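This is the structure I have questions about; it appears just below.
The excerpt is restricted to a subset of chains, each kept in its original location.
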Amino acid sequence: MIPTSRNLAGIAEQVGATVQGDASVIITGVAPIEAGKPGCIGFLANRKYQSHLATTTLSAVIVTPAMAEGCTTPALIHPNPYATYARVAQLFDDSPRPVPGISEAAHIHPTAKIEKTASIGPGAVVAAGVVIGERSIVGANTVVGENSLIGDDCRIYPNVTIYHGVTMGHQVTIHSNSVIGADGFGFAPENGLWEKIPQMGGVSLGNNVEVGSSTTIDRGALNNTVLEDHVKIDNQVQIGHNARIGRATVIAGCSAIAGSATIGANCMLGGGTGVSGHLTICDGTIITGGTNILTSIRKPGSYSSGVQHDGTAAWMKNAARFKQLDKMARRITQLEKQLAKGGD
Amino acid sequence: MIPTSRNLAGIAEQVGATVQGDASVIITGVAPIEAGKPGCIGFLANRKYQSHLATTTLSAVIVTPAMAEGCTTPALIHPNPYATYARVAQLFDDSPRPVPGISEAAHIHPTAKIEKTASIGPGAVVAAGVVIGERSIVGANTVVGENSLIGDDCRIYPNVTIYHGVTMGHQVTIHSNSVIGADGFGFAPENGLWEKIPQMGGVSLGNNVEVGSSTTIDRGALNNTVLEDHVKIDNQVQIGHNARIGRATVIAGCSAIAGSATIGANCMLGGGTGVSGHLTICDGTIITGGTNILTSIRKPGSYSSGVQHDGTAAWMKNAARFKQLDKMARRITQLEKQLAKGGD
């Protein structure tokens, strides 16, 4: 289905870019600009690497209008070369896609409503009341619980578990072994034991959401856990019950968002970020990798925590001093006072 | 099976609370006290929010005897409103439950012993010698390895993997895509390579244990990894081989308990906690989220580590100083000495 080659003019039309130079050059794939495979197209987004343009053996490059001037290689011109590259690469993406239809080895409840253009893999289990939209793919051995709704053009990879009452929009991707809608972690203490608080809300994923592999998004206690449109979540991320992730926010791998945290729109959370429960993080916040957020963030900006690595022996000495920090600060104040007095 | 409504008197009887006011009021669900949906019952555990009692439009509230006095809404009275709320919510929990019986699409070894009241989902695989107790549920595509024992009233959600030789008591819940009994991480170094140490112990889960989704609990090397009764584990937690988690201890998401760590009873570990191998943590210890525990804890109390977030620019300046901490402490001492001498 995917042609193995196409000319630059055709690509330009499909991705909305302008051609400079020979529009008939045949492109067979994408490559990094420094690798420079003939037949391939690459991109240059950063003027710092503009010297590559002179030496590249790529057959075409994607550049900004400003960079196009000195470019002798055939080029696609677009203000955002990186996003244009992404769209070009999509044209050459030949990842296998299952054909439409329901595998004979899938287990479909008779009340499930599955569009004819959808694809359900072998071993997949689709429970009562589930709705699966046009062209959506449910991978092998994935389980979709009662009354969950999957929109159009979704792709759920194999071995995913979607509990009951999960709703997702269109063009949602969920990678393998992720779990959407398991119980939030809620127990009431009583006499040294724990009484289970039933988790009766659901999960709502907007349009164009992508969820990585082995990520877990818990259902809400009473209301829904919500990921708004265009949210992108990496692998091994945990999102607690009743959290809300704002539009187009991205969260990198191994991050943990505790229950009832509200993260604004257009935030970027680095890998291994932790956000405590019931916090609010405002729109446009950047959190660098490995940071723990223990209090709300009300002002957009970049935030960090943690300690940079050091040789273990040196680190041990310094880490031991951490426990004396408050005392050290008081000793400095005391010295300043003494010296001020002495200076009289 | 679950009635959609019931009167307050009936609820009181089922959860062991006392009614104040109109015992015939019909309750149709649970809700937060501040949301105040008519027909619903909520709870108030904290006197700080007592003003809600005057304004709530809930049909009933759950309060302590002390708070009941000024309460004009029909009320359930119980010393522990939160745990009572949990029990009330359980009455209204209408999450789907599979019916008893073995799916024709399950793969059951002829030597497995499964009670008639148990439910085995499609695609589930139950190996030789497995025993599954009364009313237990094994979800779709879950795999139970040889000779593993599942007690009564357990619920194993879909896509879980239970290796061979795992034993669990009654009323155990395991959420989707968790793995119980995979090999512990044991290799002996030799000539720059690694010789596998076979992991020949098992895993033992007590009664009333709950394990979240995508959590991993490794089998022991020679003896068992043990979770005692009433332990509650959240999502994405890793528990290493031969660890022992004491009765009614709770561990929040993304925590990691290394091999042979022993955690006492009634501990509470926040999210993202790390506990090093071979440590002992005493009963009743609280560890706040994101804390790394590198040495044993012998005295109950609350423990923390980590660095609070800051603006990235400020953080970089301060983090760079961390590597000078020991020197800074010595410089303070030197200053104090000089000043003491100067003061002579």
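When the chains are written out, they are named A and B in that same order, and each has its own residue count from 1.
Everything below uses one rule, namely that contacts are C-beta pairs under 8 Å (C-beta built on N, C-alpha and C of every residue); 3 or more make two chains touch, one makes a residue touch a chain.
Not measured: the values here are computed from a predicted model.
Let me spell it out: one sequence, repeated, and 2 copies placed. What is the copy number of the whole complex?
My count of identical chains over the entire file-defined complex is 3.
Simple rule for what comes next: only the chains that are shown with their structure count from here on.
Averaged over CA atoms, how far is the centre of subunit A from the centre of subunit B? Could you give it in whole Å?
Centres of subunit A and subunit B (C-alpha means) sit 26 Å apart.
Can you list the residues on subunit B that touch subunit A in the complex?
30-32, 80, 82-83, 85-87, 89-90, 92-96, 103, 105, 121-123, 139-141, 157-159, 175-177, 208, 210, 212-214, 230, 232, 234-236, 248, 250, 252-254, 266, 271-272, 289-290, 306-313, 315-316, 319-320, 322-326, 328-329, 332, 335-336, 339, 342-343
Please output the residues of subunit A touching subunit B within their complex, sorted ascending.
Its residues touching subunit B are 107, 123, 125, 127-128, 141, 143, 145-146, 159-161, 163-164, 177-179, 182-183, 185, 187-190, 192-198, 200, 214, 216, 218, 222, 236, 238, 240, 254, 256, 258, 274, 276, 286-288, 291-295, 297, 301-308, 310, 314, 317-322, 324-325, 328, 331-332, 335, 338-339, 342.
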